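Here the complex is missing one protein chain, while the rest keep their positions.
Order as written gives the chain letters A and B; numbering starts at 1 within each chain.
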Amino acid sequence: MASSASVGVGYETSESPDKGETQWPLWEVFTQKDGGAPHEHAGSVHAPDAEIALQNARDVYGRRGGVVSLWVVPSNFITASPSDQAGPFFDPGAEKIYRHPQFYKIPRGLKGF
Amino acid sequence: MQSAPAASSVSQYAMRLGDDRLVLGHRLSEWCGHGPILEEDIALANIALDLIGQATLFLKLAGETEGKGRSEDDLAYFREAVEYRNIHLVELPKGDYAFTIVRQFLFDVFSYHLLEQLMKSANAEIAGIAAKGFKEVRYHVRHSSEWVLRLGDGTAESHSRAQKALDELWRFSSEMFEADSIDREMAAAGIGADLDALKPKWETVVRDVLTRATLTIPDDPPAMTRGRKGSHTEALGHMLSEMQIVARSHPGAGW
Partner (left out) sequence: MADTELVATVKFTPPWDDVANFFPPPRIRLEYGPEARTDCVNQQKTDNSETEALNAAFEARIAAGETIEPKDWMPDRYRTQLIRMMSQHAHSEIVGMLPEGNWITRAPSLKRKMVLLAKVQDEAGHGLYIYCGTETLGVDRAELVDQLLTGKAKYSSIFNYPTLSWADMGVIGWFVDGAAIVNQTVLAKASYGPYARAMIRICKEENFHKKQGYEIIATLAKGTPEQKAMAQDAVNRWWWPSLMMLGPSDTDSPNTAELMRWRVKRKTNDELRQRFIDLTVPQAEAVGLTLPDPELRYNPDTQHYDFGPIDWDEFWQVVKGNGPCNRERLQARRDAHENGRWVREAAEAYAAKHSSIPQSSAA
């Protein structure tokens, strides 16, 4: 199976259209607008690692100013409360913040399932 | 102890600072819409904007100090290549991403140390522009050095491209530190930077990053360049033809 070339950070995502095709894993960005304020979710960026995620977050969400601090987290590392609007189909990844893509990759060790 | 320098020298000095940044910013802007990933399109545009912004301020100062009524746009759009005062390093065509990043890195480390010194310039305008620019270049050098690491120590292909870029670019780096009479006059007046003092600082940082990037520093003698006197590569003429065409087609018009 073609790999998303993810190194385990962020999503293990959908079947890649191309062998080794990557847009880098997904990260969530939280910004603080001034001292004393809480960090708030601003959106996402793609990045291969934490340093680039921080730089990308700064460029995308901080370049207009009004941001004094940034947190970046791989999207996959966030655990969310279940949605009370989720409906009866408990997605196995129910505690993730977003939907799982239709195809998800199972690590080799679990192929028996 | 500080002698009053000629206005023309201050003007030339500011023009050099402006031209380096305008030409480099322009080269970076050529990537817009063609970068390797969306996030890098945004990152490079940011750096280009900062550089062109710094250039605008330096060229404005150059025109004012010159006293012939030339604005920053007059200087940018109506000077020939032989009147430009940038170093060769910044005018080379952008090449592939490795070439762009390695070139940017070599310049950013220089600009970091240069602006750090210029923040203490006896010329208040230069000090002010340098202070603003220093905040920006701290981020530029972080971006370019982290990418030098990733390309040098990434895949075999990225390593080979980064090494090739370094092999081409290294010999253009010494021009950053070649002091001429104007540099010495500015330094003596407390206005300009002491390039001799900058060079070892630059070398320490550059060698450290390049080594960690698993790249080999070439052993070439410096390229024969005299950008500060208006002697450029053929690339600059083509770049300026493109940059200046609309402005020159409508002389005297406002935009």
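Quick note on the criterion: a residue touches a chain if its C-beta (ideal position, glycine included) is under 8 Å from a C-beta of that chain, and two chains touch if they have at least 3 such contacts.
Everything numeric here is computed off the predicted structure, so don't read it as measured data.
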{"item": "Which residue of B:R16, B:R150 or B:R171 touches the chain not shown here", "value": "B:R150"}
{"item": "For chain B, the residues touching the chain missing from this view", "value": "22, 26, 29-30, 32-42, 45-46, 48-49, 52-53, 55-56, 59, 72-73, 76-77, 96-97, 149-151, 153-155, 157-158, 161, 242-243, 245-247, 250, 252-255"}
{"item": "Interface with the undisplayed chain - residues on chain A", "value": "3-9, 11-14, 16-18, 20-24, 26, 43-46, 48-49, 52, 60, 64, 74, 76, 80-94, 97-102, 104-110, 113"}
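Note that in this section only the chains that are shown with their structure count from here on.
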{"item": "Between chain A and chain B, centroid-to-centroid distance (C-alpha), Å", "value": "36"}
{"item": "Of all residues in chain A, those that touch chain B in their complex", "value": "23-24, 45-48, 51-52, 55-56, 58-60, 63"}
{"item": "Residues of chain B that touch chain A when the two form their complex", "value": "37-39, 42-43, 46, 139, 142-143, 146, 150"}
